[in-house]
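Here's a slice of the assembly, chains where they normally sit.
Letters A and B mark the chains in the order given here, with residues in each chain numbered from 1 onward.
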Amino acid sequence: MKNINICIIGGGSKQWALTLMKDLSLASDLSGLIRLYDIDQEAAILNEHLGNRIFLFGKDKPNFEVKAIDNPEKALAGADFVIISIEPGPIENRHTDLEIPKKYGILQTVGDTIGPGGIFRALRSIPVFREYARLIKKNCPDAWVINYTNPMTWCTNTLTREFPQVKVLGCCHEVFGTQKFIANKVSSWFDTETPPREEIKVDVFGVNHFTFLSGASWKGIDLFPYLKELAGDDNFYLDHTKESLRRIKEEKWFESDNLVAMEIMRIFGNLGAAGDRHLVEFMPWYLHDESFIHRYGVIATPYEWRVRRDKEKRTRFYEDKDLFPKASEEEGVAIIKALLGLGPLYTNVNVPNTGQIPWLPFGHIVETNAFITHNRITPAISSEGASSVKELISHVGFEQKLLLDSVFEENREGIFQAFLLDSLIRLSLSEARELFDIMWREQMLHY
Amino acid sequence: MKNINICIIGGGSKQWALTLMKDLSLASDLSGLIRLYDIDQEAAILNEHLGNRIFLFGKDKPNFEVKAIDNPEKALAGADFVIISIEPGPIENRHTDLEIPKKYGILQTVGDTIGPGGIFRALRSIPVFREYARLIKKNCPDAWVINYTNPMTWCTNTLTREFPQVKVLGCCHEVFGTQKFIANKVSSWFDTETPPREEIKVDVFGVNHFTFLSGASWKGIDLFPYLKELAGDDNFYLDHTKESLRRIKEEKWFESDNLVAMEIMRIFGNLGAAGDRHLVEFMPWYLHDESFIHRYGVIATPYEWRVRRDKEKRTRFYEDKDLFPKASEEEGVAIIKALLGLGPLYTNVNVPNTGQIPWLPFGHIVETNAFITHNRITPAISSEGASSVKELISHVGFEQKLLLDSVFEENREGIFQAFLLDSLIRLSLSEARELFDIMWREQMLHY
């Protein structure tokens, strides 16, 4: 039984914080203290209450105690693990990210990773993450930090820039969706039960949400020939507009049919390994108008829904059944266990590049497989990616690095250059300047 | 008096062949034989006649004899210099390059360097240049080859791929225009006569037609502070639509006001060093519609004019005054002299990258300054370029290399990938495929 001390930054979050606590409740070999810190103190206090209820289900004695702490330094002091899952600023900031670019004809499906929305979300997040990096350095320099916050690459990279010794990884489940997609296909290809996604071994490379597979296998069988055949079949790409319209009606924003992921494979040779709603934001060929992406089954999450959901989460009442712990599909607890030495884990993570992607800058946060063992993350070398896919990723990597460099150097022109180089910006330079300035000003209003 | 043997491939050309012969006629330290080869044999015979008239002006005895030769191997045999300036296939092929993309909303100002037009022109040119590379290897392996043909990068690179030992350089006068633009500014900045363009020392880097200056000086004075100030002045960018409309009316297709070149400098820090009509074809921010580029004074050369001019040239009658030699602004003869050891020349050339641009693939044809001395071209290292400009050029370099690799490997999918990665292609992947297939088929008709 390992006794550990966890601090959750964004501890008032209804999504990640509750999910993690449920998974921890099921971890019979772990116990300890969970401290919740949130700038919305009330939300943290509510989560303290909910968390302590979670840890009581089916147990004589809770394995974790949950406490809301109103001071970030006290919450961090001596932590073994720090989980970060925050929203930088009020939800109204998403208006800047999504609605202003829309007026200039720029459609974004998510707008939290890349594109004008992702860039401005980064501009809001970076100062916040710098501050947390300083607090971690001061209060728990040896803690493992697990970041769930988007834009993943920029947020995680801010931590390593500000505090280079930080032990950090960024976690994202997008690749799991790709594994499940393949697992389903395996079931039909080999006339078998759908295997669990973990059985689909994948070679992941890229930057978060713009990840690709250069290989995939199941029980030692190379699946790429099967995937390539499927990717070459016109029937796979039938018009998904109806499906899209249904999704919009049902507010199913997060589904993916992987038509974009597979089309990239058809042409360039590597399978996109994130939901299509993410992939399309990194390339100039998709986000022309809503009806066009609907053909791929891709829909944009609307700003008004985000605002509405945010409000709902704040006012929701939690019944017992909402708190009853059942295993999520997230890997946070599995990662914590692996880092504690309770068995190795091989999965995809976002960590600084030390050579796992030799053609991206060293130090850049990249997503590949890694081996997680006692107090150690060892990135794995992927098989060789397709040259054009590498070029696409390199361009994104350049944009990401330029933005981060420019923020640290307080160079606004560099930030604008990064904005211009984004593949969703196809405005004239003067229109781009105008859009940039308006977003900048509106964003300031909420600070 | 150096006696040399020059072979002009495309010797029937009215433009380059006559210009070169006039410059040679003025070169009192050179003499010898000029052999003209052209697949349009009649045009070569006419140029033999015109050429021999040129060499008689103002002389007792012509310094060169001109002969049309109807066999390329005989024309090349033992040549000291080979000049290549050809049109690959009939002018009607330009319909494929320019008019088909236009139907898909893709505007091109020139369409012979990059973009769908440049790519298909390359696809026609590469087999022709491979054949000439083989003939040069066989008939005059020690000759210096001076290429004037566009797309410059692809054509020149084809020669070095097919015959790695070839002594080749590609010549282009676009940078001269930038020097003249600066020279004019120097005149007003320093209240002096406009200096000759050679006095404007420039640090050139890039690939042909997408070249930039990382520095410029006149008589040891650093001109970049002056240029940056001008680039930052809103008055420089006043609407040039009227000017554009006048140019269209007067069929002045080749003029440039350098608004694009300077806007790039304003934002990214390096001055564009080719005419604006070339620069805009490499970036996603300009070629949205004709009215937009007219604001920059940029106009597109229409297909119908190209066809009309081609016809006119074929039927034109040359009077004495058309043939009277006066020095052109081209550097071909100066380069020939420098290579013969008649004094060094420092100018910009297109040659294989041996490190002059360390962030582009070695072997790629790049444009930088070089020192031309006896039988030798030594590229010069430029001062450091701006990082975003380097990223833009890198992307173009990747596209160019991928296309050339794919043609040599007979990999049509690789060619299509290069097409997709072009910054003018912002179609959906299925539309892009359709356009590519239509261009491919139409082009075949003319072979």
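Heads up, the rule we're going with is that contacts are C-beta pairs under 8 Å (C-beta built on N, C-alpha and C of every residue); 3 or more make two chains touch, one makes a residue touch a chain.
A quick note: this is a predicted structure, and the numbers were derived from the prediction, not measured.
Student: Hey, this file places 2 copies; any idea how many the whole complex holds?
Tutor: The number of copies making up the whole complex is 4.
Definition applied: only the chains that are shown with their structure count from here on.
Student: Between chain A and chain B, tell me the centre distance in angstrom, where each centre is the average of that chain's C-alpha atoms.
Tutor: 47
Student: In the complex, go through chain A and note every residue touching chain B.
Tutor: 263, 267-268, 284-286, 288, 292, 387-388, 391-392, 395, 398, 402, 413, 416-417, 420-421, 425-429, 432
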